[in-house]
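We show some of the complex, not the whole, and keep each chain where it was.
Chains: A and B, in written order; residue numbering restarts at 1 for each.
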Amino acid sequence: MDFKATDIASFLNGEIVGDGDAKVSNVSKIEDGKPGTLAFLANPKYENYIYETKASVVLVNKSFTPKEEISATLIKVDDAYQAFASLLDLYVQAKASMKQGIEQPCYIAESATRGDDGYVGAFAYIGNNAKIGKNVKIYPQVHVGDNVKIGDDCILYPGAKIYDDCVIGNRCIIHSGAVIGADGFGFAPQADGTYKKVHQIGNAVLEDDVEIGANTTIDCGTMESTIIRKGVKLDNLIQIAHNVEVGDNTVMAAQTGISGSAKIGKNCMFGGQVGLGGHITVGDNVTLGAQSGVVSNLKSNQTLLGSPAIEIKTAMRAYVLLKDLPEIRRDVLQLKKTINTDKKN
Amino acid sequence: MDFKATDIASFLNGEIVGDGDAKVSNVSKIEDGKPGTLAFLANPKYENYIYETKASVVLVNKSFTPKEEISATLIKVDDAYQAFASLLDLYVQAKASMKQGIEQPCYIAESATRGDDGYVGAFAYIGNNAKIGKNVKIYPQVHVGDNVKIGDDCILYPGAKIYDDCVIGNRCIIHSGAVIGADGFGFAPQADGTYKKVHQIGNAVLEDDVEIGANTTIDCGTMESTIIRKGVKLDNLIQIAHNVEVGDNTVMAAQTGISGSAKIGKNCMFGGQVGLGGHITVGDNVTLGAQSGVVSNLKSNQTLLGSPAIEIKTAMRAYVLLKDLPEIRRDVLQLKKTINTDKKN
């Protein structure tokens, strides 16, 4: 898709400086702009790039006055960053709206229902009694199990897998390879050393506006639901075990693992590769640094780091001293020797 | 499916107290029982919940005598927990038995063979010379490679991938997105800094009663087999590298990684996010705490924690002192200064 500078300016209520016929088909960052792309300049720190950029069109604030010659066409708007963001919204919506209808072959159970304006890709599978809302994009090779409920305006990317009985809210995005509702890891040890499976008959519930990263796994509850509250964003390769609850707007970076029955509050931020033990309760607004390990309950409004996790400033002061442990021990041994020698004298 | 209290009581040889016509369609925990569900009371600590529960039917031990009025219908049995477990078994079996036959379109190579009573979901793929036992459920979008052997009574959930030549025992369960038998990570460094692939032509072997979690990966051996012994249970997102052997009934929690050629004994328990180095031998009954890192061989019957992993009590005492490192160093420096001062006096 090619867009002309004058058309973009007109959509944004902006003012053209330069060649109004310049065309763009993509966007770029101003520091590595390529011909045929549109960039923006909002932060004055990046101003020097605008005199060198090869981007064909650049959005700038009305207040911007160039100090040198600029080869790109400028579009002056009230807020260059907001204008750029609204163009991106438009672009993404236009692209998404191209996925419509049903590709064959796909498998939609007779008892399943679907709202209007959706997409079902080839080789997607929709099970018995599944209830799917309006404008839901189900990409190729997605699996939607029996009795699954999905709200409106969701996107399930290629190969996402939803087990039976799970519930997904409105405006959720589930990336490729994510697995929602697989059996929790529950086994009863037997006298002979073997394990008997504890049936996992609960489900997983994702509330509205949840985004789940690629290859992330969210297990079903044992009898109840594993619950991901509204606005939660999970990165890739995260593990959420059975019976966990994750509070509103909590975000977790990649490869974090949450053990069974943990309850996590609202607006928490967990770095990558964090581990949380089973049955732990975490308050609201808790921030955990990457690779932290948590083995006890955490109150609200804290920032922690380390394994076991401690207050972040303490952790940073302490971990950096690990390298000095050999010297510290040598000193202590020497001191003991000195003191003993002194005493003997 | 709706079940009547009198029918359940009759199946369990139990005695009804209250409304025998009460119906249930699901189960719940007594502490959050909902109308239309069946709960159980076995542990006396939960007794107070039975007077408030909204569950319609509750299984109780014969010895149980209520102290207050109870609105739920009671079914008195010899062992409430066992009775509940047997009902769950029945429910799960009934549900599983509904998946039968072959959904179209699926791809079954002409040279593949399948036992009776199985299920092949739409978009599943079964390769040349694959041999599949009786009562095997192959859900949609599963891939079974050429020459794969699968025993009886297995379940392969949607999108599980089995590479060529792998062998899977009886009563195994493989969850969505698990990858069995992908190439081990083997590359020979060349003089120019590039790597030449070392062909990985072995396979992965899962013995009987193995369960593999969602998105877990088990690589094939270089020339031999990667072996997962009987009764092993692996959680989600675990990595098992080439040529590894995991002994009978060993269980591992999510996101644990086992490096190439490690040999792990029987009845071990590994917490989440554990890492095991290459070519390491671990004995039987070894327990590793979450996030442990193991870089040397481990004898049987130990419980370890930390990275590098050390005896767990020592580890717990040591790691909790990390936060005191700055103070310890300050003290040591002060002591050195004091001693020196003393000496100079």
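The definition used in the following text is that a residue touches a chain if its C-beta (ideal position, glycine included) is under 8 Å from a C-beta of that chain, and two chains touch if they have at least 3 such contacts.
Values in this document were obtained by computation on a predicted structure and should not be read as measured data.
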Full complex stoichiometry, one sequence, with 2 displayed, works out to 3
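The rule is short, and it goes like this: only the chains that are shown with their structure count from here on.
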Subunit A turns onto subunit B (C-alpha superposition, degrees, nearest 5) by 120
Between the Cα centroids of subunit A and subunit B the separation in whole angstrom comes to 25
Listed in rising order, the residues of subunit B that touch subunit A in the complex are 27-29, 32, 88-89, 91-92, 103, 105, 121-123, 139-141, 157-159, 173, 175-177, 209, 211, 213-215, 231, 233, 235-237, 248-249, 251, 253-255, 266-267, 272-273, 290-291, 319-320, 322-326, 328-329, 332, 335-336, 339, 342
Interface with subunit B, subunit A side, in the complex: residues 105, 107, 123, 125, 141, 143, 145, 159, 161, 163, 177, 179, 182-183, 185, 187, 193-195, 197, 199, 201, 215, 217, 219, 223-224, 237, 239, 241, 255, 257, 259, 273, 275, 277, 293, 295, 306-308, 310-311, 314-315, 317-319, 321-322, 324-325, 328, 331-332, 335, 338-339, 342
